[in-house]
Structures are given as C-alpha cells and as structure tokens.
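For this view, one protein chain was removed and the others were kept in their places.
By letter and in written order, the chains are A and B; residue numbering begins at 1 in each of them.
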Amino acid sequence: MALLEVEDLRVEFPTRRGALLALDGVSLEINEGEVLGVVGESGAGKSLTGSAIIGLLEPPGRVTGGQIRLEGHRIDDLSYEEMRAIRGKKIGAIFQDPLTSLNPLYTVGRQLVETIRVHLALSLEEARGLAIELLGEVGIPAPERRIDSYPHEFSGGMRQRVVIALALCANPRLIIADEPTTALDVSIQAQIIALLKKLCREHKTAVMLITHDMGVIAETADRVAVMYAGRVAEIGPVKRVVKHPKHPYTVGLMGAIPMVGHDVERLTQIEGAMPRLNEIPAGCSFNPRCPKVFDRCRVERPELMPAGRDAEAACWQFDKEARRG
Amino acid sequence: MTAYILQRVFQALAVMIVVAFVSFLIFNFVGDPVDNMVGQEASFEDREAMRDRLGLNDPFVVQFARFVGNAVQGEFGISYRLQRPVAALISERMPATLELVGASALLSILIGIPLGVYTGIRRYAISSRIILTLSLAGVSLPTFVIGILLIYVFSVNLGWLPSFGRGEVTHVGWWSTSFLTVSGWKAIIMPSVTLALFQMTLILRLVRSEMLEVMRTDYIKFARARGLPDRIINFGHAFKNTLVPVITIIGLNVGSLIAFSIITETVFQWPGMGFLFIQAVGFADVPVMAAYLVMVAAIFVAINLLVDILYFVVDPRLRVDRTVTSGSGE
Partner (left out) sequence: MSDNPLGVTRSESLLQRILDSDIYYSFSHSPITILSAVVTAIFFLSAAFAPWVAPHNPFDPATLDLLDAFTPPAWEADGTSKFLLGTDDQGRDILSTIIYGSRVSLIVGFSAVLFSVVLGVGLGLLAGYLGGWIDSIVMRLADVQLTIPAILVALMIDGVARILVPVHLRDVVAIYVLILAIGVSDWPRYARVTRGAALVERNKEYVSAARVIGVHPIKIMLRHVLPNVMGPVLVLATIGLALAIITEATLSFLGVGVPPTQPSLGTLIRIGNNFLFSGEWWITLFPSVALVILVLAVNLLGDWLRDALNPKLR
C-alpha cells in the first residue's frame, strides 16, 4: 500500500458563470520514503493538488470528487480540526517564498517551539532542545545562538532552511514542497534541494516536490508526474520519463530542455499555450497542440493507461498498442 | 534605538516650529489685532501707541522669536472676546476635554478592536455582515446627529441623563474631574458615547481589513500548514501583525477625537477647549484660535511620537542593527 493515494481528485471553483474544474480527475501515488516530482506549466494544477492534499484549498475552491488516502485512511473528508492534527504531524509543507513564510514578529525559536509543542507532548525545555537540534540538522551555524534571532536576521537560503526545520519538526511521513527553491538565488537552490533530499532520506520522509523545473526533478525525484490542464498526463520513474517520454506533451517538454551530451541542433518547442480553465477542449485537453492528434483525441478523453514498461500515460496512442498487443 | 528616537524627536520639533509659524502668522497678520482691541473709533496716535506697546512695530524675526518664547511659557495673550489671559482659559478647560477624549478613546478601542478582529476572522458569518452593515451606518451618522438623537431619547423623553455640562466636578490640584461624582459620571456617558461611536466604527473597519490582509499572507498559510490551532493563528500570529497599523490607527484616532470633541462639546455644552475654540472662531477671537492650534498640534505631535516609539516595541524589524543583518548572509 502506498503512503499517499490520490484517486480521481476533482477540485472546483464555483463562479457565477458556472464551476471551473481546476483539477479534473487527478490520480497519483506516493510510496514511503519516495520523492515524487510533480511538473507542469503554471496553472496546470500542481500547487492545487498539493493544497488539496493538506486540506488548505483557498476558498471558494473545494474538493468535489475523488479520494485522498493517507496510510490507507481517507483524509479528504475529515473535519477541519481532524485535518489540522494531521498537518504538520503527518504531512508537512514547504512553500515557495522563505522570505514570507515566517512570521516576522517572532523569533524562529518561538515558531519552532510552538509547532513542536502543538504536535508532540514535550516540555518547553525539551521542545527548545529539539528546536536547536533541528536547526543544527538543517545546517544553521551556531543554532543555540541563532534560535533567538528574528527571521529578518537570516538570509533567504537560511530562512528556507528554517522553514524546512519547521516542516520536519514533528517528523511527518510526507512533505509537500511547493516550488521550494524558486524564490532563491540560483547558487543556493542546489544546496537546499540537496539538504531536503538528505534529510528526507534520513527521516524516511516521502516528498511531493512540486516544481516547473525539470532539471530539479531529474536530479532529485524517484518518480515524476507530469500535469497538464488539471490532469496527470504521464507518470513514471524519472529516468524513464526523461529518456523515453511517452505522452506527446512530455515529449515536447523534454525537447525543450537542453541536455548535456545530446547533440541536438535546436530545442523543440510545443506550439500554442495551455488552455484556460474555462476553455478546455473536448476530448484530450492537449489535442489542439498535439503533433500526433487523431480523431478519437478530439472526442474522447483518455485516462491514465499503461504505456509500456514502468509507464502510464493519458494518451490514446497507447490504447491502440494495448489492443494490438 | 537612541538614534531612531532622536530623529523622531527632531521631526516633531520641526513640525512644531512650522505650526508655531502658521499660528504666529494668523496671530499677527490676519486682521489687525489693534482694530480688534481698541475698536474702530480710536485715533491714529492711540493705535500707534498700542502697536508700540504690543511690539507690532518690531522686526518680523523679533516678533516671531517673542511669539515662540511666549508660547513655550504658555503665554498666548488676552482673549478678545473674554478679556482674560488665553493660557488661563485653556488650562481651565483642558481637563474637561482630555477626560472626554480619554473616555471616548477607551470606548472606541475596547469595542472597535475586538469587533474588527471578530469580523475579520469570521468573514462570512451572518453576525459579521450585520456588524459591518451597522458600522457603515455608524460612519454615516454625523457626530452631532448622534448627540442630538441621544439627547432626544435619554434627556428629553426618558429624562435619565443630563443634556449639558459636566455634572458636579471635583478639583484635584489644578485638575477638575467629573469622575468622582455620580452626576459627573452620568454627564460624561452621552458625550463620550457620541464621540466614540464614529471612531469605533472606523477602528472596526480598519482592523477588519488589516486582519483580512494578514490572513492572506504566506506566513499565516504556512502556520496553518504546520497544523497550528486557529486560536494561536488568529491571536498569536494574525492579530499581532495587525498591531503596527492598528497602533497608527489609534494614534490618528486620538487626534480625530480631539478634533471631533469640538462638535461633541458644542452639542452637550461641555466646558472644554473645543467649545472655547468654536466660540473663538465665531467671534474671530484670534489669540484663542492661535493658542488652540498650537495646543492641538502639540498633542498631535506627542501622540505621533508615542506611536513611533510603540512601533519600535512591536516590530523587531525596526530594532534591527544593520551590521547583524548583513553579517548573517551565506
């Protein structure tokens, strides 16, 4: 059984011109201790999937279908209070901008201690000890001194380290990291990603790494889910997806990445842009941009289906293959 | 810390000098003080003698220096209308105004802030919508209309509360207070409610929009993602972050209360500085107007200074020593 199972998840935003379907049947699994990368253009529904999993969709957005199961138990139908007990304790989260993720008016120590004591039955002293330990673990120098510093007294990279410590402090089973390095200096991005990976390996924490940076995924993730227009287009092991992408969208995506050791004259580019939520075409949502489009794609919507070894893609090409084989 | 406060004090002094100058211009050049004092019938020689005696023939700078010197000592000349020293008039009336403003400030803060926080947190609740709609009515009710309505209901119809004056006042040193007698307490209820209502609704609405603003921030989202209980998020994290703007609001609020006390004092014939001032405006009693302007400016500047220092206490970012920040880079 996977640690986290998302099955046919639908998220809607009601508007006066009818509901906008922001997530339309997203399915994915994350195994214990595994790093699942989630990639896609902005608006593809990556972050929304993350928010739906931790139960923090911005109103008026709401889950209207499907299931989310953590360790086999449904968590999408829990009350706010029940879900709150899971957040931080079982599922941690890291957001994009470390500069704004910390409350500017409290010391990092206070924010750590308060989070620790909400989830673990520790005394003030013990919690402070754990906080110092965590700060040391995420690579803050002189943690026993820096614990009483305010967020503005840290640099961006250091702040993101504090955020990671905060996300890890109750030793959660899963961390949802939503673009954790996008706001950081390029030179620091790699350090933070390496740190995240190391810590999660040590703590046996699974990670859902949301990013639009395929490079980060290729280096970090075990498996990758490619999202397009509120759906998962393809999911599978990173190496396979990078080397042998199946879904035409993934093929285009990989073609747009410069690869070391590949003598490609020019990078290919997908024509057009992702449709807006209120104008998603019938059939496969990628069909207007797809180089391999055929009649069925314009009418019927493909679900994820086996597409060779280790591969699942939502594309009718593979349906034909399945029938032939 | 010291540098920050010193800077603020200098700014405050600069503002005071500007105000003193404006006040001096009004005092000396708006209308002819001699006209006002001796009347139309006085002869030219009388006038010149008067001018000399008042120092109006001295150079401009000397006159201004003398004005500032006098103002610092609380000396603003003689009221045209009442023929008494302005300083005495003001010091007699100041306690009444300050007690009224103090009571109203407490009322508007103690009711406005909790309601603002509540409507900010329970954004979609029916009770919040009702409070908000009522608060808009509060903003639309001019202070003097509130006063008249209260007088009509509680004095004219029910006869419960006095419609004018401070009741029986007790003198404690030079201060006169209405808080030591029952009639004093009864007398201050309606004026303070009248004065507080408008400010209360303003505070409520501003606190609410600040709360909504903070609730949208990333650190509140992150606090939720860490599983902190709502109680801690709302009061520990969100409310504390609204404090800086709220302190500003309260600072401005006290300033407004002083301004609007003019109206309340007129409606309830409250014997304070505002009532004195409005009579001075009506009679073109320049010394009283100039003195009031300087007094009110002094109070404003003092409040603003206090607000600046409070910022410093609330927000650690202002306390930062720049060398520490730059030293912590990676």
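In this text, contacts are C-beta pairs under 8 Å (C-beta built on N, C-alpha and C of every residue); 3 or more make two chains touch, one makes a residue touch a chain.
Note that the coordinates shown come from a computational prediction; the quantities given were computed from them, not determined experimentally.
Interchain touches from the omitted chain, evaluated on the whole complex, reach B.
Screening B:88, B:110 or B:137 against the full complex identifies B:137 as the residue touching the chain left out. Note on the undisplayed chain: of the listed residues B:88, B:130, B:284 or B:313, the one touching it is B:284. The chain not shown here touches subunit B at positions 15, 26, 30-31, 133, 136-137, 139-145, 148-149, 151-152, 156, 163, 209, 212, 252, 255-256, 259-260, 262-263, 266-267, 277-278, 280-282, 284, 286, 289, 293, 296, 300, 304.
One rule holds for everything that comes next: only the chains that are shown with their structure count from here on.
As a whole-number value, the distance joining the C-alpha centres of subunit A and subunit B reads 53 Å. Listed in rising order, the residues of subunit A touching subunit B in the complex are 54, 56, 84-89, 92-93, 95, 97, 100-106, 114-115, 118-119, 149-150, 152-155, 157-158, 163, 166-167, 170, 188. Residues of subunit B that touch subunit A in their complex: 217-219, 221-230, 232, 236-237, 240-241, 314-317, 320, 324-325, 328-330.
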